[in-house]
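A single protein chain has been removed from this complex, and every other one stays in its place.
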């Protein structure tokens, strides 16, 4: 129990592993063996003579429309038939290589212990009853036909030609008759005891007993014992079941096949919003950081420009000041020189009387 | 409960129905919880 719980926790930890098909068993702490008193029918191909009485019985008790060719006409056995909306069971004839006589097999709903139709139905139209039968409620049916896709035996049929109320049709194991304590229509009418109605667990015992007693008459296999999780309809045959058109169906039941994918759904609901909000927050945060970085960069650039400008200005000012100083010095020197010159000139003028030169040389001093 | 359910199908019908309801609850709570979690942050622009 603990190990299973641990495994189911592990399963929940990774989405990929929840898709694994072992999830169903790990997730359920109990195992389910079906209804203990479920009934079933055993069809023994070695006893079946292809008389079509079961088809007639089914037609009568289910009040289905009479077929074109009567049930006494055995020529219909020459073509392979399947069930339809108005025919819930058919017997087909198989000519098996190496045998001098044909073998007949009846087909109808196998009434799975874990019905694929019920598992697939999105409106719960199918019910597995405690008597073993699988029945259908047309009042809720949407007509999506997923049950027909899901059924490993392609049993459910659909009333395609009814535009108003097209429903799924299939064998009910005569659920209403069983409730009254009667036998299913086909079993009632079988003259050769090829059909045995009883508790499924008893039928398996009977089938084993027959194989043990007459090993030369049967292949050692009860078709339906494990197929798709087990069916309430069981088959014994003198040849391999694939020779009688019965599909190879794995042991896994429909709910086991879908449990992994169904289990992944809540994991997505729990984890995706977290991851996606995370992605959103990360991209937002990046944006914010990028915006801040940009802001900082702009600020820095402005600062740098500012300080560069300041430096330039300062340098210019200094240069200007220096220039000024230099020019003052120069001018002072000039002025001094001029003054000296002037003095000398004046001195000279004093010595000789030509005054024009003095006025001209005084001009640059006034400009500076 | 266990002895009332005989098939895996019925068990899954039972558990998945509850799970679907809880999934709805979870999706709604995520929104509220995120609001609570980020309630004191400065408002981000949300398109």
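Here the chain labels run A and B in written order, and each chain numbers its own residues starting at 1.
Here is the rule we use: contacts are C-beta pairs under 8 Å (C-beta built on N, C-alpha and C of every residue); 3 or more make two chains touch, one makes a residue touch a chain.
By our rule, contacts and distances are computed from a predicted model.
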UniProt protein name for the omitted subunit, picking from "Cytochrome c oxidase subunit 4", "Hydrogenase", "RNHCP domain-containing protein" or "Phosphoribosylformylglycinamidine synthase subunit PurQ"?
"Hydrogenase"
Absent-chain contact - pick from A:212, A:240 or A:284:
A:284
Which one, A:261, A:321 or A:337, makes contact with the chain that was left out?
A:261
Even though one chain is hidden, which residues of subunit B still touch it in the full complex?
9, 12-13, 16-17, 19-20, 27, 31, 46-47
What is the set of subunit A residues that contact the non-displayed chain in the whole complex?
16, 19-21, 82-85, 116, 118-125, 140-146, 148-150, 152, 154, 156-163, 165-167, 247-250, 252, 254-255, 257-258, 260-262, 264-265, 268-269, 272-273, 276-277, 279-280, 282-284, 286-287
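Just so we're on the same page, only the chains that are shown with their structure count from here on.
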Flag every residue of subunit B that touches subunit A in the complex, lowest number first.
2, 5-13, 15-16, 19, 22-23, 26-27, 30, 34, 44
Spell out the part of subunit A that touches subunit B in their complex, as residue ranges.
24, 27-28, 30, 32-36, 113-115, 118-119, 124, 128, 130, 229, 253-256, 259, 262, 265-266, 269-270, 273-274, 277, 284, 288
